[in-house]
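What follows is a single structure, written as structure tokens, with notes after it.
The complex is shown incomplete by one protein chain, all other protein chains being positioned as in the whole.
A, B and C are the chain letters, set down in written order, and residue numbers restart from 1 in every chain.
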Amino acid sequence: MDNAIAVAPDTHAEDHHHAALPQLRHHFETEEQQREAGTFGMWLFLLTEIMFFGGMFFAYLLYRNWYYDAFVVASNQLSIPLGGTNTAVLITSGFFMALGVWAAEVRKKGLLVLFLVLTIAFGAVFLGIKYVEYHEKWEKHHVPGASYDIKEFVNPHAYGLNEKPLPPDMAQKTQIFFSLYFAMTGMHALHMIIGIGLLFWLLARAQRGDFSSGYVAPIENFGLYWHFVDIVWLFLFPLLYLINRHPV
Amino acid sequence: MHISPVLWQFLMKWLTNSALFPREASTIAPYADALYFFLLLITVVGLALVGTLVFGFALRYRKDRNPVATQVEGSTLLEATWTIIPLALFLIVFVWGALLYFRIYNPPPNAMNIYVVGKQWMWKAEHPGGQHEINALHVPTGQPIQLTMISQDVFHSFSIPDFRVKREVIPGRYSTVWFEATTPGTYHIFCTQYCGTNHSAMIGEVTVLTPEDYKKWTEGSTSGMSLAQNGERLFASMGCNACHSGNAAARGPNLAGVYGSKLRLANGSEVLVNEAYLRDAILNPSQHVTAGYAPIMPTYQGQISEEGLIDLVEYLKSLKTNYRVQQTLTTSESNNQAAPATPEVVKP
Amino acid sequence: MSEHIHDPANITNPEHADHHIVSPLQYTYVFVALLVGTILTVVAAKIELGIFNPIVALAIACTKAVIVILFFMHVYYQSKLIKLTVASGFLTFLVLVTLALSDYMSRAWGLW
Partner (left out) sequence: MSATSSTIVNLPDQKTATIPKKNYITAEDGLLSWLLTGDHKRIAMLYLISITFFFFIGGAFAGLIRLELLTPQADLVASDTYNKLFTMHGIIMVFLFLVPSVPATIGNFVIPIMIGAKDLAFPKVNLLSWYLYMVGGLFTLAALVLGGVDTGWTFTTPLSTHYLNTHVVTAGLGVFIIGFSSIFTGLNFIVTIHRMRAPGMTWFRMPLFVWSNYAASIMMVLGTPVLAITLVLVVLERTIHIGVFDPTLGGDPLLFQHLFWFYSHPAVYIMILPGMGVISEIISTFSRKRVFGYSAVAFSSVAIAIFGFFVWAHHMFIMGISNYSALVFSLLTMLVAVPSAIKIFNWSFTMQKGSVTFETPMIYAFGFLGLFTIGGMTGVFLGALGMDIHLTETYFIVAHFHFVMVGGMLMAFLAGVHFWWPKMTGRMYPESLSKLAAVTTFIGFNLTFLPQFILGYLGMPRRYHSYPAEFQVLNVLSTAGATVLGIGYMLPMIYLAWSLKYGAVAGNNPWQATGLEWQIQSPPLTENFIETPVIDYEAYDYEWLAHKTEQEVTTVG
């Protein structure tokens, strides 16, 4: 009943790989196959991320249309200089990541390490600025929850804000804006933190020279993740910071 | 043959108590049942068909009789058949179901309105004449009844199986359902949306009365104040009349006759004023500012109970002229007493 | 397909694409474009455009996202499979948005 593919012969079944590279996993036939599988897998993972953030983007869309006035005023509490800088910082970080991928592809170890460090640095700056923003919200009682305070929005002129006063019922709804703001940017920041953690690991491996011999999949796939996180921010910035910013 | 007494009891109980179908006690019920029987029919036919095919083929072509299988690739004609026939049947079901849905959820214009407030874990019914009931509802036969329902806390769902009607009772927003009872008797009210610990105790009874009995019941159980009258008192005591006095100089619009009218809003859109709109106008005034007015009306969110809102809404609905408003204004300004009960206030 | 050439990497497969290296110069173009986009979006927000404000903002954001996806993320050089995958994610998101919004928009009493 036995045939060629059925039962193990006594000889060792494994040594038919012709001089496989060390990073080639046993169940792939070629490195090409492994690389493409990795990229595809990463993209599928990013699909789930799209839907993950998608849920929040939908909530945002809904409430922005329902409570537009509240969203305008609350959005105007965010700082464009900080948000804009952060956008630039994140784009820069992404740029260095892209260069990192290139450096790995052309097998330049030194450049790769440099670019990874820069990616981390700009990522950290982003988080730093984010922290400053969060802190300010905290001081102003703009963090949703028990300490949330709407008095500024009901009575902006008394607080030196150049905004239309909101009727109290609408002012209440600013809390929804800030809920979404914290949920969305918080999730984004969480992704950044995880990303930076992974970057340190990649950095260590890069220094060891793991990625300077043509094996670039981890760098490439991490790059995809990092760019995806950038893209989320590219939407968050105009949606959260730039509602109705023109003088009325 | 000897049957154990327990089993016997059970059998008797079932035969006498448990029908296979609930009673048809509303005008909707026969319509719902008709669709149900149609669906049952296609299910039974479909199941019989599948059963015949499966067992027919399995027995006819069992290995004993047909030791060697003949390979068949498939058949586009057959595929088309069993795509199109079920699809057609399902589409019929869809259209039929949709017609039934609109029949159940579109009340006739002459329906009598009763308010229902759901909260963990009881139903409160408020009749326009001021009768309050808890976990009970009295309705006459032969009269379409519309229920305007709202929840004070979580989702509930108001269901009367014998009438085949049911609707979710939602926090923060009115939902409606209507029925016309046909047979006097008592029927179950269930809360069918899971609402916490005592969900299964949130039940009650509808009592369907003949119109004469219903009249007797309304008279016998009135509390003396109609909803509109309660609303009038609230209107004065909450100071609504300070702005909605009906004077030309008043800061708020004249509310007489506003119910049922079309309002033009400051943002240019036009809305029909119904119960839901009135309620929302009191809780979230700034979200629909009437054209020509400043958004100065304060919100009453958290200050009025759902029952209070119902009273106010009923009052505003009954408000045909401004005469009463101005009267309450003077009384409430001179002494903070309740407005005198006026029995002639319109009952719908 | 009855010929069985040994094709483990699916080279003859439409799902396959060669590994393409994007040059640093190209990355720099993208980088500059993104920075310009950021400035544009801030500027656009400060101009009164009525309902076009959010539309312009979204259009710029989408353009930026597409550039990032195509070049930073190499999708431009990838196989059809990857392109389809990326598209399907955004499509599903659109399904969520359109069908759910259709409910909100058609509620009779609506807040819309």
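The rule is simple: contacts are C-beta pairs under 8 Å (C-beta built on N, C-alpha and C of every residue); 3 or more make two chains touch, one makes a residue touch a chain.
Note that the structure is a prediction, hence the values are computed from the model and not measured.
**Q** According to the contact rule at the top, which chains on display are touched by the left-out chain?
**A** Its contacts among the visible chains are A, B, C.
**Q** Have a look at A:G41, A:G110 or A:G209 and name the one touching the chain we're not showing.
**A** Residue touching the absent chain, from the options given: A:G41.
**Q** From the list B:L39, B:A136, B:L263 or B:I304, pick the residue that touches the absent chain.
**A** Answer from the full complex: B:L39 touches the omitted chain.
**Q** Out of B:R164, B:R233, B:R279 or B:K317, which touches the unshown chain?
**A** B:R164
**Q** At which residues does chain C meet the chain that is not included here?
**A** These residues of chain C touch the chain that is not shown: 1-2, 4-8, 10, 15, 81, 88-89, 92, 95-96, 99-100, 102-108, 110.
**Q** Counting contacts across the full complex, list the positions on chain B that touch the omitted chain.
**A** On the side of chain B, residues 10, 13-14, 17-22, 31-32, 35-36, 39, 42-43, 46-47, 50-51, 53-54, 57-58, 61-64, 66-75, 78-79, 82-83, 86-87, 90-91, 93-94, 96-105, 120, 153-155, 157, 159, 161-162, 164-168, 170-173, 175, 188, 190-201, 203, 302 touch the unshown chain.
**Q** Which residue numbers on chain A touch the omitted chain?
**A** Chain A touches the chain not shown through residues 1-9, 13-14, 16, 25-29, 33, 36-37, 40-41, 44-45, 47-56, 58-59, 62-63, 66-67, 144-146, 172-173, 175-176, 179-180, 182-183, 187.
FYI, only the chains that are shown with their structure count from here on.
**Q** Please state whether A-B or A-C has more C-beta contact pairs across its interface.
**A** The greater number of contacts lies at A-C.
**Q** Indicate the whole-number Å distance between the mean C-alpha point of chain A and the mean C-alpha point of chain C.
**A** Centre separation, chain A to chain C: 15 Å.
**Q** Please set out, as single numbers or ranges, the residues of chain B touching at least two other chains.
**A** 287
**Q** Would you mind listing the residues of chain A that make contact with two or more other chains?
**A** Residues: none.
**Q** Give every residue of chain A touching chain B within the complex, in rising order.
**A** Chain A residues touching chain B: 69, 166-170, 172.
**Q** For chain B, which residues are in contact with chain A within the complex?
**A** 283-287, 295-299, 301
**Q** Residue numbers of chain A touching chain C in their complex, please.
**A** 29-30, 32-33, 35-36, 39-40, 43-44, 46-47, 50-51, 54-55, 57-58, 61-62, 65-66, 80, 84, 87-88, 91-92, 94-95, 97-99, 102, 105-106, 220, 223-224, 227-228, 230-231, 234-235, 237-239, 242-247
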